[in-house]
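The next block holds one structure in the form of structure tokens; read it before the comments.
A single protein chain has been removed from this complex, and every other one stays in its place.
So, chain A:
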């Protein structure tokens, strides 16, 4: 699935296949786009995120059953991030759930829309639940950065910029009905606009009058730096929610949801592996590179990149739980690394107020 904004992208845009989507990885260079995101305001083409609507008289109950967080009272002015699990507790996807008057709208992670849709359809048992793929008629444009709030003011309405985190407003832009949300994936001020595909190009162009485009590489790097889970990199076969460290996207106090029994069982059993950040080796290690402590094998690398913010390699390792702590000197592929405290880069937005 190509982005509906592909015709608006620069000719030399670098694209990549991510799950079911073809997404812009870079419009210019990773370093430049990262700096825009961390220092100013970036516009994000999030068209690779699938949009799935859950409606019907049983829609909310269904959503409550398939989402790992409590959405029973998710009103139409709120959204929340949640995992979707299968019966064995494995992560299917990480979604942003929007409360809607007639149910919920789920935004998948990048490239995971088709998989999420298949998972949901397979679990609908009654006629009172309707699952509709809206990815063909709606798309998502994001704004992220310490001054993204200023772009919101110039683009739509300054009052929307200071909405509380995870607030949602149905509003109009250029006489088009859109859903506007205060979100954020990188620790910076973040916003998302769900717009009809026929209006997306105009909004993209207008956004670029006030901010610069950033691709998926810069976005995922900034997410990693604040330990925002990135399912396509971190969800490895057989890894539990607890090993991934995505506990906060699961409400374990909720009465019931798909996968809860497996998650509780893993939690109560204790032990196992945990995920910890590291830096140090000069070259980015390959996925699966072994991690050692004092010469003993303790785990493997699950994700690693070159961090522009740290000017160093930044990675995640899944290691035995007793050694999953910051401040340790380990080795990756025989080269020394140090484990890190999250966030690995402090977002500028944490010290910049919205004016």
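We adopt the following convention: contacts are C-beta pairs under 8 Å (C-beta built on N, C-alpha and C of every residue); 3 or more make two chains touch, one makes a residue touch a chain; residues count from 1.
As a convention for this text, contacts and distances are computed from a predicted model.
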What does the UniProt entry say the missing chain is called, choosing from "ABC transporter ATP-binding protein", "Molybdopterin-dependent oxidoreductase", "Peptide/nickel transport system permease protein" or "Acyl carrier protein"?
"Acyl carrier protein"
Of A:57, A:88, A:172 or A:247, the residue in touch with the unshown chain:
A:247
From A:2, A:269, A:326 or A:355, residue that would touch the chain that is not displayed:
A:326
Spell out the interface residues on chain A facing the chain that's missing from view.
81, 165, 184, 187, 226-228, 245, 247-248, 252-253, 267, 274-277, 293-294, 296, 322-330, 338-343, 346, 350-351
